[in-house]
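Every protein chain of the complex appears in place save one, which is left out.
Chain nomenclature is as follows: A, B and C, assigned in order of appearance, with residue numbering initiated at 1 for each chain independently.
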Amino acid sequence: MTDDLPRRVLAPLEAALPDLEALYKDLHQHPELAFAETRTAAEVARRLTEDGFEVHTGIGRTGVAGVLRNGEGPTVLLRADMDALPIEEQTGLPYASTARGVDDGNDVPVMHACGHDMHVTWLSGAARLLAADREAWSGTLLAVFQPAEEGKGGAKAMLEDGLFDRVGRPDVAFGQHVASAPAGWMFTRPGVLMAAAEVMRITLHGQGGHSSRPEATVDPIVMAASVVLKLQTVVSWEIAATESAVVSVGSVHAGTAPNVIPDEAVLEISTRAFDDGMMKRVRAAVERIVNAEAVAAGAPKPPTIETLAAYSATDNDEAETNALTEVFREHFGAEATHLAPQITGSEDFGEFGRAAGIPSVFWLVGGADRDEVLAALNEGRFERDVPAAHTSRFAPILHPTLRAGVESLVVAALSRFAPPS
Amino acid sequence: MTDDLPRRVLAPLEAALPDLEALYKDLHQHPELAFAETRTAAEVARRLTEDGFEVHTGIGRTGVAGVLRNGEGPTVLLRADMDALPIEEQTGLPYASTARGVDDGNDVPVMHACGHDMHVTWLSGAARLLAADREAWSGTLLAVFQPAEEGKGGAKAMLEDGLFDRVGRPDVAFGQHVASAPAGWMFTRPGVLMAAAEVMRITLHGQGGHSSRPEATVDPIVMAASVVLKLQTVVSWEIAATESAVVSVGSVHAGTAPNVIPDEAVLEISTRAFDDGMMKRVRAAVERIVNAEAVAAGAPKPPTIETLAAYSATDNDEAETNALTEVFREHFGAEATHLAPQITGSEDFGEFGRAAGIPSVFWLVGGADRDEVLAALNEGRFERDVPAAHTSRFAPILHPTLRAGVESLVVAALSRFAPPS
Amino acid sequence: MTDDLPRRVLAPLEAALPDLEALYKDLHQHPELAFAETRTAAEVARRLTEDGFEVHTGIGRTGVAGVLRNGEGPTVLLRADMDALPIEEQTGLPYASTARGVDDGNDVPVMHACGHDMHVTWLSGAARLLAADREAWSGTLLAVFQPAEEGKGGAKAMLEDGLFDRVGRPDVAFGQHVASAPAGWMFTRPGVLMAAAEVMRITLHGQGGHSSRPEATVDPIVMAASVVLKLQTVVSWEIAATESAVVSVGSVHAGTAPNVIPDEAVLEISTRAFDDGMMKRVRAAVERIVNAEAVAAGAPKPPTIETLAAYSATDNDEAETNALTEVFREHFGAEATHLAPQITGSEDFGEFGRAAGIPSVFWLVGGADRDEVLAALNEGRFERDVPAAHTSRFAPILHPTLRAGVESLVVAALSRFAPPS
Partner (left out) sequence: MTDDLPRRVLAPLEAALPDLEALYKDLHQHPELAFAETRTAAEVARRLTEDGFEVHTGIGRTGVAGVLRNGEGPTVLLRADMDALPIEEQTGLPYASTARGVDDGNDVPVMHACGHDMHVTWLSGAARLLAADREAWSGTLLAVFQPAEEGKGGAKAMLEDGLFDRVGRPDVAFGQHVASAPAGWMFTRPGVLMAAAEVMRITLHGQGGHSSRPEATVDPIVMAASVVLKLQTVVSWEIAATESAVVSVGSVHAGTAPNVIPDEAVLEISTRAFDDGMMKRVRAAVERIVNAEAVAAGAPKPPTIETLAAYSATDNDEAETNALTEVFREHFGAEATHLAPQITGSEDFGEFGRAAGIPSVFWLVGGADRDEVLAALNEGRFERDVPAAHTSRFAPILHPTLRAGVESLVVAALSRFAPPS
């Protein structure tokens, strides 16, 4: 493939940017929690329909898939995720979110703190461009807008709801994520790019009572505190310094009044590692610790450990990734195409490839001010000054981020479609 | 005082019991959280009005006071508290609560798990009996129905809202609490009966982020866990075994998603002791520990420690208590009149006496099956088998508890009023 | 008994004080650890022999008992303990100890930090005075110098070694301890004066290795740390604020090199309470916690928990104590005779009475500067400024402490002997 066809397909992008920017800001102002992305899904479906896609909605509750059959050739799946997070936005942006949502029955603030609004905009833009120039390629395009990527297993939900039965089986799957790196740069990595993850809810069962008489209770809050501290030893002690694993407690909730010791405490934790063996070791350690802490506390029954979600490592096909990296180098230039480091964040994008038995590639697209990122790195203040995903100040810059992500999807898809017949 | 007058005043009680039982069950099925006791207050006010009291409502938001001026003589304040707790009832009673309420913005279950429904019923019954036989006594009766006893400072709220300016200043204040002891037994104690308490909200400020990268955060959950464990040392280490103090964490809340480390964690704790010096030592220890833990964690700013409520010890006037104990012995018999142990629970009943500069007496009324209590104590299974206040299974038996608490208020009041002229 | 006889027997005390002071300073400079009190025992035996006692040595390894049979009448046991502690003296006294001893195979400093040198001096002085005026009383005097009171069970050692078979069975047993209270004041208490105690050695079994690879070990030091913190919850959580118990870790030892994680960690702890039921509850909690922590850590085998010593509460006979208190009031004056508080320290003095089935009384003798003690108490700096037993600065003042303790033993003994025939 030369870069001529991509340039042709991408030609209308400049003119389309204002519309994409408006779409992005609208999504950003109207973030929706996992499996509640109804407004986002409706907008996405509307656009796909306009662009001539066969549109399937409600897959895996709120997922959307658009199919564009365009002659013989490979079926290429492009995927974006749609859900936002229960975080209160503090970016100060004019288009900052003030939205609220319901999470586990609680009213919570909602924010696109993980860039899924950007991902949706990218894929909407790319789908439109590819649909607009069907003579540039031959094959079938699957545009998949997934719900509930944030620890809720939206990819599996779509697959179990018969995604491939409805839209056909792809030959390759591509996906991308915005990153706190220089805007417009591409980061690829053959093999494992992102960690496997498991999300667990641990309910520690105590026996409540009046807070003036802890001796008449089995205090689940003291139990929870001890569990949280003991869990630190999984990484500090049980995993070699040259191995990688993360055990994080994302939430702890217990009690409704200061003068009542509650019956139970609920922890939500996530564990991460780059391979299954390590995931199993970590899981075993978590179980051992949690159960023993309950015994130490004299708990009336063992803790309940539920797996809320389990994501495999995002394992990029070596050959496809190397080929795509070449395509990116040619299109974006070598100075903007880099080897991604392994990162401990997780994705359920890999589920699509695994379910279909096909290769998949996931890459990162920089979305932060290049000069600021490089200066912050040089000056050792990157962690402090460059807002990361999942924080209340996360805010990709719009340009050239918007453009770059659309381009990467288009060139990736074109690199795998058959040439126009 | 002989026991003749009390017997005369109490004569209609037998016939009134069905009404009181109905009132109790209605209150039990409609528990209301602190400062939201509007339905309870309305019912109480309706009855007082029927009984000829001058009725003041909305004192301290939802408090109610009834005044019955009945000639020369002392003014006796009788107090009941009205609020319920954010606990999900699990008594299995036919009249169990399924109510919900809003606590700190959250939808929570509500239950009369501390017997305030019984207290309201007792005082309603006693007020009606005393109002019905005004020739048996001379003086002024103040029936005070207080909101928000459960750590929210309802007594102070009524006093600061001008209770005594509205209804006059009493000469003595009486109050009582149902206890997990043989139904119908009275427990009095001169001097300190119940502990002073302080309720604090501690907000630990961290810096949130993606749970896959704890190193880019200041994890408030780990901080909270360490604080909870370290707070154990206040009692285990800093307080002599022969001294008494309680430090309990009633709630801990942090985080909204398993894959996001939050910005902060909020602990609500209560501390208790029998004297002010110890309360100050405990407070100082809590502050020292909490602040140092934030430094250990590299927190971006010191924790915020707010005092939500502070109750002084319930310190019964020695002379009044001894006199009242004699009255109880005469009325209930010595076998049903006992010395109460010091208990670590707290009350804001003492605020009324302190504010007025008058003596006050608080006592306990047994509300559990006598045979079961005594057997459980003998067999060392009291803690396990006799449901305590502030638990989801707390359920006083109705008889003779209802009758006994009405009688105790009536005989206490009559013992201090002037004789009928 | 009038106070005439005591005054007569005590008449030579003034002249004997220089000798007693010299004895005290000599003992203080030559402290000996438990079961190694050979020099002390020899001096004690020498003096008893001089005074005409039948002397038994080597009872319970290093214990000494002197018998003075002086006609018909009760047998009165007076007891002193002889052992010192592995503490480095920092009193700055001219007669401060620089002695060393061997404790569990280690070379350690030794100090009379618990006043046993004073106890030995008192009993030596009292024995001499009573022996010198045999016409003042009738009966048998047993002067028992016990080894190894400090957690090593010296009383039991003497009893199991046949003390009463050798010297006869007493009718009453008296003992006393110097206290950080005004010198010369007596403190008595009927019933439980001092706590029961249990001393345990807990060995946590891990699996050592190179400190660069904790993941290849089961780290007993992390296990020990978690045990120590979790043990705090026994008192803070499992024991009511109105109950009393102490769980203290006196020593922790693990590891010989900073770059080797050791195979095991050894904790020595003591637990204390005023009754057997509480002792059992605490023991059960300790076992539950220690065992669960080993499971949490994945330890290769359960911890080893050894009981090194177990002392019952020091439970003073009510009648004997009340009688003795009267004797003290008469002799020392009411202003110098006080009710002792319950104290959490422990003693094995009670073993003598229990073994013989006789009443026993233990009391405290003030040994600190009165003005300083009272000022420190008033100014809230007692804990900081008045050196307590078991600290490196503990130093009773010699006068009137020496005299008072001799007098109390003499008047106590005389109060129980038969009058001279």
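The rule is simple: a residue touches a chain if its C-beta (ideal position, glycine included) is under 8 Å from a C-beta of that chain, and two chains touch if they have at least 3 such contacts.
What you are looking at is a predicted structure, and each value in this text was computed from that prediction instead of being measured.
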item	value
Identified contact with the non-displayed chain, of C:Arg46, C:Arg213, C:Lys280 or C:His399	C:Arg213
Candidate in contact with the missing chain, chosen from A:Ala113, A:Leu229 or A:Leu398	A:Leu229
Touch with the omitted chain, as defined above, among B:Pro214, B:Gly250 or B:Gly345	B:Pro214
Residue in contact with the excluded chain [from C:Pro86, C:Gly153 or C:Gly353]	C:Pro86
Touch with the omitted chain, as defined above, among B:Asp133, B:Asp171 or B:Glu238	B:Glu238
Per the touch definition above, residue among C:Gly66, C:Gly345 or C:Gly405 touching the missing chain	C:Gly345
Hidden partner chain, residues of subunit A it touches	195, 229, 231-237, 240-242, 244-247, 272-273, 341-344
Sites on subunit C contacted by the missing partner chain, in the whole complex	85-87, 103, 105-108, 113, 150-151, 195, 197, 199-201, 208-216, 219, 221-222, 224-229, 232, 246, 248-263, 265, 268-270, 272, 308, 343-346, 383, 388-392
Residues in subunit B touching the chain absent from view	212-217, 219, 222, 226, 229-230, 233, 236-241, 243, 285, 288-289, 291-293, 295-296, 298
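As a convention for this text, only the chains that are shown with their structure count from here on.
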item	value
Maximum centroid distance from subunit C, chain identifier (CA atoms)	A
Whole-Å separation of chain centres (CA-atom averages), subunit A against subunit B	49
Mean-CA-position distance for subunit C and subunit A (Å)	67
Junction residues of subunit B, two or more chains touched	195, 229, 232, 246, 272, 343-344
